[in-house]
Each structure stands twice: as C-alpha cells, then as structure tokens.
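This is the structure I want to talk about, given as structure tokens.
Only one protein chain is missing; all other protein chains are in place.
First chain written, first letter: the chains are A and B, and each begins at residue 1.
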Amino acid sequence: MATGIQFSAVTHTYRPPRGKPVLALDGVSLEVKDREFLALLGPSGCGKSTLLYLLGGFLPVENGEISVGGKKVQGPGPDRGIVFQNFALFPWKTVRQNVLYGLEKQGVPRPERARRAQAMIELVHLNGFEDSYPSQLSGGMKQRVAIARTLAVEPQILLMDEPFGALDAQTRALMHEELLAIMRRAPKTVVFVTHDVREAVYLADRVAVMSARPGRIKEIVDTRLPGGTNPEVQQTPEFAQKVEHLWQLVRDEAIKAQAQATHG
Amino acid sequence: MILRFLIRIFPLVLLAGLWEIAPRIGWINPEALPPASAVAAAWYRLLMSGDLVYNGVSSLINVSAGLSLGIVVGIAAGVLMAWYPAVDAAVSPLMKSLYPMPKSALIPVMILWFGLGAGSKIASIFMGCLLPVVLSSYNGARGVEQTLIWSALGLGASRRRVLWEVIVPGALPEIMAGTRNALAISFILLVSSEFLVGQRGLGYLISFLGDGGVYDAMFAGVLTVSAIGFFADRIYLYFMQRTLRWRE
Partner (left out) sequence: MSEKSEKAGEYGLMALRVGSIVVVLGAWQLTAMAHVFSDFLLPSLSSVLLRLYHDLVTGDLIRGIELTLIRTFIGFAIAAAGGVAIGVAIARVPLARWFFDPLVSVGLPMPKVAFLPVFMLWFGVFDVSKVLMIGFSAIFPVIVEAWAGTQNIDKYMSWSALSLGVGKKRFLWEIALPAALPQVFTGLQVALPISLIVAIICEMQMGGQGLGGSIMTDMRFADSPGVFSGIVAIALVGMVLVKAMELLRRRLLVWHQETQSE
C-alpha cells in the first residue's frame, strides 16, 4: 500500500486568542516518498512543527490539501504515529501501561497486546523498567518509552517533532543510533522535524529546508551518503560538505527568524 | 472591550433578573427571598439611617487593625525564620502544630481574654491572618535564589542589608500571595466573630436584622459585606499586580 505523503499548497494561519492572526505556512508543497526518511529543517518559528501537526491531523487543514496514500487527512489516527519533544507520556501509567495504551484502543486482544508491548519494550532496551513510572526515568528513557508506545500500534508513518531536543548531547547521539537501528529492522516513512543541521544530514534521506515565517520550502537536498548510516560517516568530508551546504541555506533564515523573535 | 465585559458578566445580570422576578411571581417565597428591588430599597434605607455606615466603619476598623498586625508580625516572623536557623528551629514547630487548627475555634478564647468588644475581634483576625503570612514569607524568603544572595554578598553587602534589600523584595511575590489569602481569612473571622458577640459591626447588624425578621435589610447587609470582601480582594489584586510588574 502506498504511504506516500503529498502536501499541496498548504497554507496555515495561526490565530492566537488575543492578538493578530499570523501567517505560519505559505503555500507549502512537498512530496514524501514511501519509506523515505525526510527531515524538515528550519529556524524557530518557521512552521515546521505546524506542518507536522497538520499532517498528524491535530490542526485542521484550512487551505490546501494533505493526503496520505491518496486519501485526505481527516484527523489524528494510529496510521500516523507521533513522538513529541516533551515525551508526552501518561504520567499516571507505568511504562508497560503507556505502551499498552494504543494497543488497547485498537482493540487488540489481551494476550497479543501483552506480547506486542513486551516486544516493543525490549526493542527500545527498557527491559526491567516495565513497572516504573515516567517520573522515575531519565529523559532518554522517557523518549524511548514514547517511541515504543508509538511503534506498538505499527503506524505506517512516523512523525517526530524535535524528539531529541530535550536531551543532552550524549544521550542524543545514542538515540540517533537506536532510531536508525529500529528503522533498519522495520522501515517506515518518517517525517522528522529538527533545527539541528547535523542531525538532519545524518538521519535523513532528504532534507527539506524551510524559510523563516511564513514557512515555505526553500530547497530540498538529498543527504544520502556513501557510508550509509554508520556513525563514522559523520567524520567524512562528504558529510561535512552536506552540512555546510545546508547550513548556508538555513543561515539567512535563522537570522531573519531571530529578528522576528524580538520584533514579533 | 466594553462589549466583552458585558458578555462576561451577563450571567450575573440574568441571575439578578431572576432574583427580581421569581419572588414576585411566587416561584420563591418572597418572605424567604425578597425581590432584588426590595433589598435595594432596604439597602438605601440602611444607608440613609446611618446604620450601614456606623457598623461598616466599625467592621472596617477591626479588620484593618487585625490584618495589619497580622501582616507586620507575620512578615517579620517568616523572614526571620527563613534567615536565622535558630529562630526557625525555635518557632517552626509551634507554627506547624498550629497550622491545621481552624482559627475560628480561637474566637471563644479571644472573647474570654479580650471581652465582647473590638479587642476579641481584632485578636481573632490577627490569629487567623498570622499563619498564612508567616508561611508565605518563610517560603518566599527561602525561595530566593542562592545565586542572588551570593551576588549581593559578593558585591559587599552586609548580611543585614542582604536581608532587607535582596530577600524581602525577592520574597515579595509569595508574600503578596499569602497576604491575599490572609485578606480573605480576615473577612471570614470578622464576620464570624461579629455574628457571635458584640454590639457593632456588619456581622452584628445582619444578625440583628435576621433575628428581628427584617429580611430585606438582612439581605442588604449580607450583600454589603460580600461586596466589601470582593472589592477588597480586587483592589488588593490590582495593587499586587502593579507592585510585581517586574515579574515576567
């Protein structure tokens, strides 16, 4: 089944309860191929997260169209799993109960959902912590629970909203490895929002660079590298060139975004 | 802007309308709930006869006295407790044990000690206000960031100056929040003590009118006290927000 994603001239206006409406996205058109890992890269406020939320069905698409496998997006659903920067775990549930939640909602019978939940917990290397509460876990562990919870319902598309932004640099590097390992075992279409150029180049097949607000697609860069996704590829000159290329694209937008932040 | 305000208070307007109509058409016994206009008329009569002002002033004096005492002593105690561990150790067990006690229970003791007049009321209010102010001053003072204190000391301030110039302003948001609490408590104790004993005050007036069966005036009194409590809080809130403007 095709799980290609199509954004057609998506425009979105942010309407705060008090204050003037702001144009967040301006005519974004983009195609994400099946099983592709696409990064949305851009400065703060450029609308990259908004684009993700529209795809996820959390915000209504008012102008333009977003379709998945040919069907228009109508609202949230387990076909588009999402992982947030602040983990968004259910604090009153244990790790196991968090991971089970989606399976319960999908009506998976009890023995099978126990098995699948356990498999997911093992996939993210959290065996032994099944009965812990999120408040007892470190940031990296919480994010792994979030990933396990999302993957448990076997979404065709994985949406990630700066998922490693709240983690320290070392944990982040480890999480990159884990994510790539998981993707190797069960490839999915991934749309990954980040403002970190190196992260985008390393993880993604293609990187869509977005302009400062109102967000548009500035350029799309292919970032597959001859070394594949081994960590050592980050030391190669090809990697450095890609990073430099993307940084040049992003730099001006980042300066514009800074000015927006102070003048609003 | 005005329109938004009107929409916001409209449910109150609706209720006021209901209050006027329901007793008149017999939905509610007009003895039990006189129509709004009758209460308004009674309020006006109370005002003109001087009863309202006389008792109102008495109440306001009592509540101000009790509250101010409570605030002054409370802030001093709370901040000193936060700053000097010895004071903390000596005083805080007492505070902790007194905290869960309903201060309204102290009213009879205050009556025993200070008689049936203003003294017992002021004392009751003082006792009720004290602990919230002490607690919030204490927490506020302790919450002042260590880095701020060290910076001040490093710039040459003596310990005592740091207390007054860094700790108290730093604790101010929490102190003001605790005082707002104390304000509400002071009204509760004022009204309760005036219900129980005394010859003056709005609580006494309400009670007196109720015993005499003059219910429209009684309602007028109840609403007056409620309104005073409400506006006192609003005025304080405005004052608090202006003072704490530097907060993000």
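The definition used in the following text is that a contact is a pair of C-beta atoms (placed from the backbone, for glycine too) under 8 Å apart; a residue touches a chain by one contact, two chains touch by 3 or more.
Because the structure is predicted, anything quoted here is derived from the model rather than measured.
One of B:Gly26, B:Gly50, B:Pro100 or B:Gly156 touches the chain omitted from the figure, and that residue is B:Pro100. Listed residues A:Gly42, A:Gly81 or A:Pro214: the one in touch with the omitted chain is A:Gly81.
Of the candidate positions B:Trp19, B:Trp43, B:Phe126 or B:Phe187, contact with the hidden chain is made by B:Phe187. Contacts to the hidden chain, counted on subunit A, fall at residues 53, 56-58, 75-78, 80-82, 84, 86, 88-94, 101-102, 105-106, 133-136, 146, 149-150, 153. Listed here are the subunit B residues that touch the chain not shown: 7-12, 15, 32-33, 85-86, 88-94, 97-109, 111-113, 184, 187-188, 190-192, 195-196, 203, 206-207, 210, 215, 218-219, 222, 225-226, 229-230, 232-234.
Going forward, only the chains that are shown with their structure count from here on.
Each chain gets one centre point, the mean of its Cα atoms, and the points for subunit A and subunit B are 51 Å apart.
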